[in-house]
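With one protein chain held back, the other chains of the complex are shown just where they sit.
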Amino acid sequence: MSTPPPLPAYLTYQFMHVTSPCPYLAHLQLNRPEKLNAFSRPMWLEFGRVFRQLSLDEDVRAVVVSGAGGRAFTAGLDVVSAREEGPMSGDDGGGDPARRAKGWRGHIEEFQGCISEMERCEKPVICVLHAISLGLAIDIACCADIRLAAQNTRFAVKEVDIGLAADIGTLARLPKIVGSTSWVKDVCLSARDFTAQEALQVGFVSAVHDDKDKAVEAALEMATRIAEKSPVAVQGTKELLNYGRENSTAASLRYTSVWNSVALQAGDMPAAMMGVFSKKKPTFEKL
Amino acid sequence: MSTPPPLPAYLTYQFMHVTSPCPYLAHLQLNRPEKLNAFSRPMWLEFGRVFRQLSLDEDVRAVVVSGAGGRAFTAGLDVVSAREEGPMSGDDGGGDPARRAKGWRGHIEEFQGCISEMERCEKPVICVLHAISLGLAIDIACCADIRLAAQNTRFAVKEVDIGLAADIGTLARLPKIVGSTSWVKDVCLSARDFTAQEALQVGFVSAVHDDKDKAVEAALEMATRIAEKSPVAVQGTKELLNYGRENSTAASLRYTSVWNSVALQAGDMPAAMMGVFSKKKPTFEKL
Amino acid sequence: MSTPPPLPAYLTYQFMHVTSPCPYLAHLQLNRPEKLNAFSRPMWLEFGRVFRQLSLDEDVRAVVVSGAGGRAFTAGLDVVSAREEGPMSGDDGGGDPARRAKGWRGHIEEFQGCISEMERCEKPVICVLHAISLGLAIDIACCADIRLAAQNTRFAVKEVDIGLAADIGTLARLPKIVGSTSWVKDVCLSARDFTAQEALQVGFVSAVHDDKDKAVEAALEMATRIAEKSPVAVQGTKELLNYGRENSTAASLRYTSVWNSVALQAGDMPAAMMGVFSKKKPTFEKL
Amino acid sequence: MSTPPPLPAYLTYQFMHVTSPCPYLAHLQLNRPEKLNAFSRPMWLEFGRVFRQLSLDEDVRAVVVSGAGGRAFTAGLDVVSAREEGPMSGDDGGGDPARRAKGWRGHIEEFQGCISEMERCEKPVICVLHAISLGLAIDIACCADIRLAAQNTRFAVKEVDIGLAADIGTLARLPKIVGSTSWVKDVCLSARDFTAQEALQVGFVSAVHDDKDKAVEAALEMATRIAEKSPVAVQGTKELLNYGRENSTAASLRYTSVWNSVALQAGDMPAAMMGVFSKKKPTFEKL
Amino acid sequence: MSTPPPLPAYLTYQFMHVTSPCPYLAHLQLNRPEKLNAFSRPMWLEFGRVFRQLSLDEDVRAVVVSGAGGRAFTAGLDVVSAREEGPMSGDDGGGDPARRAKGWRGHIEEFQGCISEMERCEKPVICVLHAISLGLAIDIACCADIRLAAQNTRFAVKEVDIGLAADIGTLARLPKIVGSTSWVKDVCLSARDFTAQEALQVGFVSAVHDDKDKAVEAALEMATRIAEKSPVAVQGTKELLNYGRENSTAASLRYTSVWNSVALQAGDMPAAMMGVFSKKKPTFEKL
Partner (left out) sequence: MSTPPPLPAYLTYQFMHVTSPCPYLAHLQLNRPEKLNAFSRPMWLEFGRVFRQLSLDEDVRAVVVSGAGGRAFTAGLDVVSAREEGPMSGDDGGGDPARRAKGWRGHIEEFQGCISEMERCEKPVICVLHAISLGLAIDIACCADIRLAAQNTRFAVKEVDIGLAADIGTLARLPKIVGSTSWVKDVCLSARDFTAQEALQVGFVSAVHDDKDKAVEAALEMATRIAEKSPVAVQGTKELLNYGRENSTAASLRYTSVWNSVALQAGDMPAAMMGVFSKKKPTFEKL
C-alpha cells in the first residue's frame, strides 16, 4: 500500500502526517518514527490541533489513525523531552507543594485536553494499534471510536512502572469501554504486556489483522464504508453513543429525541431511502 | 413444539399474540409475519400496552418474546407505514423547522415510550432473536433482560443505512449492556450485519441455539425455572440490577437496603428455605 | 506450598487468618472451614475490621484473599446463625412493618458496610475463588480488584433460591464489572451454577488455574509483582479506576488531575525512572 | 371579575373547570368546592389528563390554576375517599408486607404521575394559592412554574400531622425551589401553618395580592403577557430552566445548544425583532 | 430556664453534655466553655459518637444542639491542640508531599466523618447558634436540619483568614442550603463577620431570638412539637428531604414511593388520623 501525498490543508503540522487515501477520508499518522513516535509537548499540542481541524473539516467524514514506520504506534511519553518541559523541568510554579500542584494540574489538564480532542472530534475515528503501543498509546486508543490491532502489537498500560498513575485518560475511560473490570485492573495495576489476541478477547479491540499494513487497510476500508453513508446519521450516531455511555438511559432517550428532532429534517433520510429502493449509492450534502 | 392457544386476557391485541405455555409464563409473539413483523404505529402502541398489562398481571411471572413465523423476529420499522403516519407523512406541526421539531420530538418520545415498557415490565423478559432482526429488533432486544439467539439470526443496527441515528433506544442502551465499546461503535456506525456467534462472543446474547424452535424452547425452559421461584426475589432482583446499571454503587447499595427492608418481610424467604430443607418445591403467593 | 505463620498484627481475629508469604504482601484466608467458611455476623464484622487494618498498614501493599480448606471459598451466609442474629431472630424493632423495616435496613447496611471495606481498602485486592463459591462469595468477589478462579469453582448468585434479592452488593456491582448484561441477568435471575470457564469467558474472572493451590500461587505472584512497584502509583491507579467506573469521563479526568498534582511530587517517579535506566529494582518509601 | 364560560374542548371533566378568559390562555379551576376542593382518586386522574391535554393544545400558551370558591385552593387529600380507594381500603395486594408494599408503590406512583403532569406541561403554569392550601396543595404548587398567593392563604405541609411523609412531590421539589433549607425543614417537620407573607419572604411565592380575585387577576395578566410572546421562546425557556435545575451547568449548556440549534430556525426571532423595531405587536405561529 | 441533669445513657462523654428537658427530647451542649467550646480531636471524635448514639436511641425523637456557657457556640478549631495532633504535628506520613497528602487526607476524612454524623442522625436536629460562632461552627450548623440564632451571634466562615479553604463541610453544603450564591461566596471568600439578622435574611437561619436562652427555649419548644408527632412520619420526612436535596426530582419521586410503600404500613397513620378526629393527642410506638 503506497502512502498518498499529504493533504494541503494539513501541511503545517510537524509531527502529524495527514493524507486522504480516498474521498472524505483522512489518514493521520503519528510521525516521529525516529523516536518510536513518542510524544513531546509540541507533539501533543499538534495532536489536539489536528483533531479540532478534522472535526470541522467538512471534507472529512471518517479518520484513521496509525503510527508512522513499522516499529511503534507510539512508545508513549518522550521521557527525555518531559524532563525539559513543564513541571518535571522545575517549571512547576515554585516554592511549596501547593504551588507545584497548581503547575502540575495545569500541565495535566493541557495534556488531557489535547488527547481528548480525538474523542470530541465529531467524525468517527478508527485507531490502528501496531508494534510498540505503550502508556500514552492506550490513553489515545481509548479516545477512538473503534480500535483495530496488528498481530504484533505489544500493549501495556505502562505508567505504574515509571512510578505514576496514568493520568491522560486511560484510568477514566478504560473501565467504561471494556467489560471485564478484573482484566482492566490486572493490566493497569501490573503494567504487564498484553497481546493483540488478548485485547481482542476482552473487547478492547474489535479485530486483529496479520500485520500493520493489513490492519491499516482494513481500517481504511471500514472508514470508506462509513464515509459513504449519511454524515448526519453517522455523526449523530457517534454523538448519541458517547452520550449514552456517560448518562442514564432516561437522560439519553430524552437527549436522543431532541437531537433527532432536527437531524430527521435533513435531506439524508429521503436520499438514503431512495438509494435503498433504487439500489444506487446515494450522495449526501457536506456536513 | 405446538403453540398453545392465545390467552383470553390478551385477546384484544391485533399484532401481539400472547399465549401461556405453562403456568405463570407468557409467550408474546410479534404477530405480523406477512410483513416480516415490521412495526407500524398501531403495532408499537400495542407493544407498549401489552407490556403494561403483563407487568400488572399477577398470573405472569416471566415473559418470552419472539417473532411469529420463521422469516423474521422483526425487520424493524415498516417504512411504508411510516410514510403515512406521524411526521414523515407531513403531519409534523407545520411551518418552520422548530415547529416540525416539536412534531418529531413528540413522535419519537411516544415510540420510545412504547418500546421502553418492555424494560419497565416488572417481570423478567427473555427475548429470542431469530432470522431477520434489524433496526428496531435491536432497540427491542436492548429492553429485554436476557437475550437468546437462533443460529440463523441476521442482526444489524441498520439505521444509518436509511439516513438516521437509531433513536428508539439502541444508542442509549447498547453501550451499557455490552462490554466492548469498540464493537458497539463498529456495528452502529457501519450498519453491517453480524451473526449470532458474534453476538454471543461480545455478550450481546447469552446463548445461541440451533434454530428458532430450539431457542424458543430454551427460553421457555429458562422462564419456567424463573417462574417457579419467589416472585418477590425475582422481581426485586430485576429492579435492583436495573438500578445498579444506572446508578453509582453507593446509591445502589442504599436503594437496595430500603427495597429489601420490606421485601424481606414477605413470606417467601421462609417458604423458600423450607423448600431447601424439605427438598420440596415451594409455592409462593401471587405478586 | 506451605502456609507461612500468621502475622502478629492480625492475631486477634477468629475467622480471618492473615499471613505474609513475602514482604509487603498479606494473604487473608476466610477461616471457618468446618462450616464451609459460611459467614455469621461475628465473621462479617471481623471481615470489615481486617480490611480497615490492611488498608492502613503501611507494610501491606497488596492483598490476596482465599478460603481456608479445600471445600469452599465460602458457602455464603450461615443460614443457621442468621436465624439467631439480627432481624431474622425477631430482633427487628418490633410491632409494625415500618418498624421492622428500620431493623432490616440497619442490619443490611451494617452487613454491606463490612463487605464494602474490601473495596475501600486502598491496596489492591486479588480474590481467589475455588470450590463452593455461592451467594455471599459473589458479593465479596465483586469488591475485589482482580478475580482469579480454580478450575473446580462452583459459582452461583444463589439468593433468589432462598427467596430474596441479593443485597450485600452483587446486584449493585455486577452490572458494572461484567460487560454482558444478558449474562448478568441470566445468572442472577436463575440462580443457576456457572463454571470457572464461563466466568472467564464473560470476564467475571481474568484467569482460571488448575486447582486452588495453583490459583493461590498465581495470585501471590501477581501480588508480589504489584507490591514491588511504587505504592503511590499502585494505590493511585486503584483509586482512579474505581472513580472512573462510577463517574463521567469529564469528572474523572478532573479528579485525576487533582489527585496526580500531588502524587507526582512523590519521590517514586524519579526512583522508578532511575530503576528503568539502571535496570535495578527500585525501592520506594512506605505508604 | 366574571368567569368566562367553560371551554368546549374541556367539557368532559367533572372536577376540573377550564375556561379561556382571553386568547391563548387557559384558566383551570379545581372544582369541588363543596369538599374544599379536596382530591379523591377520580379527581387526581382528571388532573393528570387535563394537563396532558393542555400541554398538547396549540391554542393554549399559558395556564392559570386556582381553586373554585372562596374557601380553599384545596384542603388536600380527601381522607374519607382515600379510605375507600386504593391500598387504604385494603385493596393493597394482600397477604404480607412485601405484597402490600407493591400495592402502595403502584398507588403512590400513579398519584405522583398525575400531579407531575402539571410540571411536564410544556406551557407555563401560574398557580394562585388562596385560603385553605394544605398538604396536596403544596405538592401541586411545587409543580407550577410561578406561584402567587392571596393574602388570606393558609399554607401547611400538613402530612406529618396525619402520620406520613409527604409523598406526592413536596419533599422531592421543595428543597430545589426554595433557597432556605432551614425554613423548608422547619415547615415540613413541624407541619405548622405559614402565611402568604412568610411564603413571599422565603421565595416560595413571588407575589402576594390582597385577596383571591386580585391574585387571579394578576395571574391572568401575567399569563396574558407571556401568551403574547413567541411560544418557541417561552416553551424553550420553561424546558431549559427545568433542565438547568436538575442537571449540572456543563450538561445544561450542552443541552441548551442542541435545543436552540433548531429553535432558532423558527420564524419567531425575525418576527419578534421586526416587532421590536416596528413597535408593533408581533404574531407567532401556533405551537 | 434551669438545666436538667445529664442523661445517664450519655454520661461517658467528656465534651458533650446531653440532657433531656422533656420526654423524647435530647439537648446536646458542646461543653468546653473554658476554651470557647473550641474543638480538639478528642472532642470531634466524641461529637461523632454521640450522634451515632442519638440516631439509634429510640427514646430520642428530636435533638437540640447549643454551646455551653454564654461566650460561644464554638470558636471553631482549637488551633493550639491542632498543632499537637494529626498532620500539623508532623505526624503526616512523612517524607514527600504525596505521602504527607495521604496523612492529610485521612485526617480530613476522619474529621468530616465525625461532623457528618449530625447530618446522618435519623432524628431532626435543631442547632442554636449564639455568641461566637466561627469556622467549624458553620460546618456544624450546615449539618443541622433547622438553624436558629441568638441576636448576639457573631458568624464567620473564618477559614481563609488562617490560610485554608474550609474542608469540614461548609463549602460542600452551604451552596445547597442557602439560595443566594452571591452571598455564599461573599462570606466564604472574605471571611467577614455577619450578623444574625443577615443570616436570617438570606435564609441561613430560619429565626432569630433575643438572646441565647430565648433561642434555646424556642428550639426546645419546636423540638417538643416535633417529638410529639409520628416518628415514622418525622424521620421519613427528614430522609426524603435530604434525598431530594441531593438527587433529581425523578429519582427522588421513585425513592419516595419505595420508602413510603412500607412506612405507610406503620400503625402511625391510623393513630394520627384518630387523633385528628378525636382531638386527642395520639401516641406512637418507639422508633
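We call the chains A, B, C, D and E, going by the order they appear; numbering starts again at 1 in every chain.
One rule holds for everything that comes next: a residue touches a chain if its C-beta (ideal position, glycine included) is under 8 Å from a C-beta of that chain, and two chains touch if they have at least 3 such contacts.
No experiment lies behind these values; they were computed from the predicted model shown.
Peer 1: From the list E:M43, E:A75 or E:A166, which touches the chain that is not on show?
Peer 2: Considering all chains, including the one not shown, the answer is E:A166.
Peer 1: Could you tell which one of D:M16, D:L36, D:C188 or D:A266 touches the chain left off the display?
Peer 2: That would be D:A266, which touches the missing chain.
Peer 1: Which listed residue, D:S81, D:S116 or D:S180, touches the chain dropped from view?
Peer 2: Only one listed residue reaches the unshown chain, and that is D:S180.
Peer 1: Just the residue numbers, please: which parts of chain C touch the chain that's not shown?
Peer 2: The missing chain touches chain C at positions 255, 258-259, 261-262, 265.
Peer 1: May I ask you to list the residues on chain A that touch the chain which is not drawn?
Peer 2: Chain A touches the missing chain through residues 93-99, 101-102, 106, 232, 262-268, 285-287.
Peer 1: Even though one chain is hidden, which residues of chain E still touch it in the full complex?
Peer 2: 79, 87, 97, 100-102, 104-105, 108-109, 112, 116, 119, 159-167, 169, 171-176, 178-186, 188-192, 202-203, 246-247
Rule of thumb we're sticking to: only the chains that are shown with their structure count from here on.
Peer 1: Taking C-E as the reference interface, identify its repeat among B-D, D-E or A-D, namely the pair sharing over half of the contact pairs by residue number.
Peer 2: The chain pair with the recurring interface is B-D.
Peer 1: Mind pulling the residue numbers of chain D that touch at least two other chains?
Peer 2: Within chain D, residues 97, 100-102, 262, 265 contact more than one other chain.
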